[in-house]
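A short write-up of the structure that comes next.
Excluded from the complex is one protein chain; the other protein chains are retained at their positions.
Going by the order they are written in, the chains are A and B; count residues from 1 in each one.
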Amino acid sequence: MSDAATEQGRDRARVDAPLKVSGLAPYAYEHELEDPLFLVPVLSTVATGAITGIDAEAARAVPGVALVLTHENAPRLALPTIPTLAVLRKPRVRYRGEIVAAVVADSLETARYAASLVRVDYAAPPSGPDVRLDPEDPGVRPLRRVMGVYPGQHTVGDVDGELAGAAYRVEGHYATPVNHHNPIEPHSMVALWHADLGPLATVQPRSTRLTVWDSNQGVVAPQGVLAGAFGLLPTQVEVISPYVGGSFGTKGMPHPHVMVTAMAARKLPGRAVKVALTRPQMFAGTGYRPETRQRVALAADEQGRLRAVDHEVFAPVSRVIPWVDPTAGPSLSMYASPTRRVSYRAQHLDIGPGTFMRAPGEYTGMFALETAMDELAREMGMDPVELRLRNEPEADPESGRPWSSRHVATCLTEGARIFGLEQQQQPGGRREGEWLLGMGVASASFPQMGMGPSLARITFTGGRYVVSMQASDIGTGAWTVLAQIAAQALDVPQDQVEARIGTTDAPYAIIAGGSTGTFGWGSAVVEAAQAFRAEHGSDPAEGATTRARTRMPQGVRGVRRMAFGAHFAEVAVSEVSGEVRVRRLYGHFDGGRIMNPRTARSQLVGGMTMGLSGALFEESYRDPRFGHVVNADLAGYHVAAHADVVDIEVGWVGEPDPWMGATGAKGIGEVGIVGVPAAIGNAIFDATGLRLRELPFTPVKVLEAWESSGPAPAATVR
Amino acid sequence: MNITVKVDGTSYTDEVEPRTLLVYYLRETLGKTGTVVGCDTSNCGACTVLLDGRSVKSCNVLAVQADGHEVTTIEGLADGETLTPVQEAFRECHALQCGFCTPGMIMQATDLLATNPSPTEDEVRVGMEGNLCRCTGYHNIVKAVLQASGQPASSGGEQA
Partner (left out) sequence: MRPFTYERATSVADALRRTAGASREGERTAYLAGGTNLIDHLRLGIRETDRLIDVSHLDLTEVTELEEGGLRIGALARNADVAAHPLVRRTFPVVSAAMLAGASGQLRNMATMGGNLLQRTRCVYFQDLSTPCNKRDPGSGCSAIEGLGTYNALIGTSDSCVAVHPSDLCVALAALDVTVVVEGPLGERRIDFADLHRLPGDRPERDTTLERSELITAIEIAGPGFARRSRYRKLRERASYAFATVSVAAALEVRDGQVADVRIGLGGVSHKPHRALRAEEVLRGGPATHEAYAAAIAVEMEQARPGPDNGYKVTQLRRAVPAVLSALTEETA
């Protein structure tokens, strides 16, 4: 049977849908526990300095308050490996919005009110906080490595020489703002420190001392962090996270509220302590996509073959965790070129750290690179698809390793055909009333990282197969897809298989991050199914069980694995308001084998919609006088709403990649967002002739570009 | 103060603080945790319930304002195992990913279809404007609402 035909067979509705449409899926905070307490954190209102005093008397006096936690009475813990988690240890503040106290009370209303009464006095350092982004700051330093694996400085060949002597050359400065993940479910947790376990409990490795219901991308992260901090064995910390209300990277690693809530539970054994951050608290202390300033220069010969790719990145870095996105990643691998230079510079600031956000690095870097490619195509008068096809690399330009598979050319040409890509020689010629219309294209890529093996266990019980592992469903459909993969590998109907995930009471698995879940976990499930059949045959006894781990093909380190795609956008730009509306968005992807077309489509469309949202609206404004984001709610930080999303479709190549393990699937959670802002920006150019190099493309930017590009074309608008 | 509210068909009388928000009364007092809190500042719509049959954001209403009124939550829609057409369409059209915005989406769609039984695609988009999905499944949500209205939902995107 062809893969397309079996794909049809894999089209399944979500197994968790009946619960979710009925309001019965328990997210972290929704687990009902007897007589819970409610925790509300108190955040610092300065960016840096010493805490000279905390007056919590008024808060403690409020009836119903069980505890006010500060550095003065917080449990002494082992120093956590994640520096942000070193909270309530010392009377000092490292960034605005750091947790400096927490109030626990018998009702949420009481805890909130009491928290508002906690008074914290600070002594600012003489120099004041250092929170203003400035590429010219004398403290700006080149980076040697980014995210531990990417080169901070990388040069091949004589880039400057090629740029100087090139037939065609473009150079632009690009900027991307701070973005916040904003899952609709806030970061939430319930912690219960078990009381009265008896004298031997502390030494029994299987005796659970702490149970947390937490919203995360993988139970293993809070388990490890909490066990380490509280001096417990990992097996003594139980984490339960069956449903997660969105994440996009922000729930990958635990944030300070996790530590503070566990501390409160430690002091209040036997009582469940619940926390759900408010939206402004999420903006302050759960990570973000850091802003970038970029310069990209490209040189090409007469035929449009690149001679130089030059990509410089400037990024601010938190002094607490030096998080930098690998923004220049796409320039290392996307196009063939004899010369290439990538360099990063960073400025260290008194701000909270950034973290992974959907396609970290690729998203910001591909915006610059793919805008520059469009500029080059315009400069040359060449079709933008053709220009990209001419620069397809035979092997990975950075490592020289062959591609595991690469179908960029198919994505571009098939996508252009299906979408009907037609650009104007002369921008600005297509209009409907006040709306100027245009189309644009951009490529997408996302690396397929090996995050290490996961374990899966298959047990036959009550006439059904149960596949269990610590995997997490953050909205991707893992509950459904893992059961499907198991059913297929076991060769049984899907209703005979159920998944059990989202709990530490299951074999170890990697977190849902880096677009690795389906192929990483899926491969373990296939291995387990095959081992199960080998061990127990097709008629297993009740209780038969087998465990296996992810296995990748021998020699996988010798190939370069990436997911790819191409985006096509049609926009309308209002001459009156400067508003940009995306009328159509189409993406064609190389995501290896598609395991379930329904959930896959959602992942890709979801990524593209978030890309549209980032292109047009999203920007966290960190006020340099204060050091915190001031538009910190969903009224001030705009994400796309229904009316912004008119027509988004996806297609895919569907070719299995043999180097991706037993599933042949590539990760598709992130590639969908990469390149979307460039496709939209390139379409804006086609519509208006305005080249916008700073995200987001708000009416302010469009109108300012128009005003500075000469007389308004709108003079005759009716 | 004492309030009496009919929630999902059952009448409850409880002592609440005047400052208690309706959503926390539903969740903490009645255990109706299907109504979730997403933003806490009346922006995201996840906490949408029907108050006397009309949609409201329950993080933006005091419990005392519901005294003497009727509230329908996501947990009160289905008749046993039988889902309402809106719920069924959301399941069928895969109009959910993480599912956290789903209860609010379904409640708002229920309100929308009650006042406009055959909305156009654009009317759905505007009628659902106060509900944000971040995953983001607007495309399928609109399809689901159209399907629930008994109108054939096109399988692909429509030409703009």
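In the analysis below, a residue touches a chain if its C-beta (ideal position, glycine included) is under 8 Å from a C-beta of that chain, and two chains touch if they have at least 3 such contacts.
This is a predicted model, so every value here is computed, not measured.
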{"item": "Contacting the left-out chain in the complete assembly, out of B:Val61, B:Leu77, B:Cys93 or B:Ile106", "value": "B:Val61"}
{"item": "Sole contact to the chain not displayed, among B:Leu21, B:Val36 or B:Val71", "value": "B:Leu21"}
{"item": "Touch list for subunit A against the chain that is not drawn", "value": "45, 109, 112-113, 116, 280, 434, 575-579, 581, 616-617, 621, 623, 625-626, 628, 630-633, 635-636, 638, 640-644, 698-700, 703-704, 706-707, 712, 714-718"}
{"item": "Absent chain, residues of subunit B that touch it", "value": "1, 17-19, 21, 40-42, 45, 48, 51, 54-57, 60-62, 64-65, 108, 111-112, 125-131"}
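Methods note: only the chains that are shown with their structure count from here on.
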{"item": "Of subunit A, residues touching subunit B in the complex", "value": "13-14, 16-27, 29-30, 32, 107-109, 181-186, 243-248, 276, 278-279, 474-477, 570, 583-584, 598-599, 601-602, 605-606, 609-610, 613, 633-635, 639-649"}
{"item": "Sites on subunit B touched by subunit A in the complex", "value": "17, 19-20, 24, 28, 31-41, 43-44, 46, 73-75, 77-78, 83, 87-88, 90-92, 94, 96-103, 106, 122, 124-126, 128-129, 131-142, 156-160"}
